[in-house]
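Of the protein chains in this complex, one is absent; all others appear in place.
We call the chains A and B, going by the order they appear; numbering starts again at 1 in every chain.
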Amino acid sequence: MSRENTITLAHGAGGKAMRDLIDQVFVEGFGSPELAALEDQARFDLAALAANGDRLAMTTDSYVVDPLFFPGGDIGKLAVTGTVNDLAVGGARPLYLSCGMIIEEGLPVATLERVVASMKATADDAGVRIVTGDTKVVHKGAADKLFINTAGVGVIPAGIDIQAGNARPGDVVIVNGFIGDHGAAIVDARGELALETTIETDCQPLHGLVATMLDTCPGLRCLRDATRGGLASVLNEFAAASGVGIRIEHNAIPVRDEVRGICEILGLDPLHLANEGKLVAVVPAADADTVLAAMQAHPAGRHSTAIGQVETGQPGRVVLATGFGGDRVLDMLVGEQLPRIC
Amino acid sequence: MSGEDAKPLDALYPFLAGRPKDPAREEAALLASIARKAADSVAAKQAFFAANGEALLAAARAVAAVYRGGGKMFSIGNGGSSCDAAHFAVEFQHPVTAGRPALPAHNLLVDTAFVSAVANDVGYRHVYVRQLSAHGREGDGLIAFSTSGNSDNLLAAFAKAKAMGMVTLGLAGGDGGEMRSSGLVDHCLVVESDSIHRVQEVHVACYHILWDITHTLLADSRGEIQ
Partner (left out) sequence: MKFVDEFRDTEKARTLQKEIHAIVGRLARGRSRPLQVMEFCGGHTHTIFRYGIEQMLPDGIEMVHGPGCPVCVLPMGRVDDCVALAERPEVIFTTFGDAMRVPGSKKSLLQAKADGADVRMVYSPLDALALARAHPEREVIFFGLGFETTMPSTALTVLQARREGIGNFSLFCNHITTVPTIKAVLDSPDMAIDGFLAPGHVSMVIGEAPFQFIARDYRKPLVITGFEPLDILQSLWMLLRQFDEGHCEVENQYRRIVPPRGNAQALAAIDEVFEIREFFEWRGLGSIDHSGVKMREAFADYDAERKFTVRNPKIADPKSCQCGEVVKGVIKPWDCKIFGNPCTPENPMGALMVSSEGACAAYFNHGYGRRSA
């Protein structure tokens, strides 16, 4: 079997070249028994699944980040973490992932192998397996280097009911750490501004942290990860779904100095930047202290902090106390965040 | 402001610079500006008449037909264009050439009591519509002047005029706006310029010539020039 250096259209054609690619890169790289079986589908024993919970959770996400590699992570790590986290914030234990790849012809095979290795390492860390996949190759220019889609399934234990519509006045809003790292890291990695410090992504799996939180507080109301659209989007989603108002203290939101710095220079708002290892939780006031303590004791939640509370104000409105004396309404992003000129 | 570093600031903000330091240069610049604007005006007219000779002739035929049938013309416009509407009406009622008959043409902005009443009670959009209802008849003609082609009260008047069986004419600017696109104006002549001043200058020449040709058509009782 010959090894080629770059991906060509032949690798997506379904013939021998594609079979070799799957064997050498994916089956070898992902190392799961299901993939090694080389069937068209992965199969799971239903009774075994049902032993762990009473609902199946399923999610999917596509990853098109540019550049592919950035400080602290890469597209592969994102692809696994993002899907794991989408399951985790529903209270599910993530189990199995699929991986669909759309590859632009000309991508070096070494790059693909690097991404696959990262996905395997991340999956191992998170205790999940990549069990089925698909490969397509498109003409130069029809995709930007590499696009990945992952779907994931997990099982939700009985008695867990987390919904965006559960928030009640008096509940406390908590985040598990610094906001805006991932979005700022990507802007920094695009190299348009030569900054002194490097900003790293916060990409990390959250299901362990979520399990700890649910142990301490089975009545946890709402939980979401703050990916595209940032913290502001999640808060607005909770407020709208629950028909409540939310009031946040601007000075309570943890933001790293470097992230603040790049945002000040470019006219970006950290509250609208993407995060890949941060969740926003709404918990009953009585449980807030214990949940926070449990989170801070967990490696994924060292800088957890309460940032505000749910109130009876205008339903669906999120108000930010600026810390300077006045308030302002925190809205969802309209269009793309475009830096201001002068 | 004075001094060496004042020169860029003076150039950037001429109104702050005070009296011109070189009166002769100022004078020359102003004269050049006059010549340039005059040339622009001439060019605008030439371009318009080169493109719209036949359309203007068709418009004059329509106006002649109105008068031959015993009808009258109404003229409307807003702002500077209302001055053109007034001028058009005077031109037809008070001919500058001896021997040409005075013809009925009414500028509908004249009755300020009426206009203020309608504008106040109903809305400015209706100030011409109501007058047409009161004074217009089938076979009359309506001409409107507009540099944008988009004035609400003119478009409303056109709709009313068409419903009453009147012929409609329009002189517009820019790209003709809704006057051109609405289909309500039987003869729509557009000066394709974005400068309000240039458009109005062409409009004046246009209705002067329109008046002239209309009288030529009316005076000739032979069948050939109808």
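One rule holds in what follows: a contact is a pair of C-beta atoms (placed from the backbone, for glycine too) under 8 Å apart; a residue touches a chain by one contact, two chains touch by 3 or more.
Remember, predicted model here, so these are calculated numbers, not experimental data.
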Determine which of the presented chains are touched by the chain that is not presented, and list them. A, B
Absent-chain interface residues of chain B come out as 1, 5, 7-9, 11-16, 148, 150, 152, 174-175, 194
Touch rule applied to chain A and the missing chain gives residues 192-193, 257, 260-261, 264, 266, 314, 317, 319, 322-329, 331, 334-336, 338-342
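Keep in mind that, in the parts below, only the chains that are shown with their structure count from here on.
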Calculate how many whole Å lie between the centre of chain A and the centre of chain B, each centre taken as the average of the chain's C-alpha atoms. 64
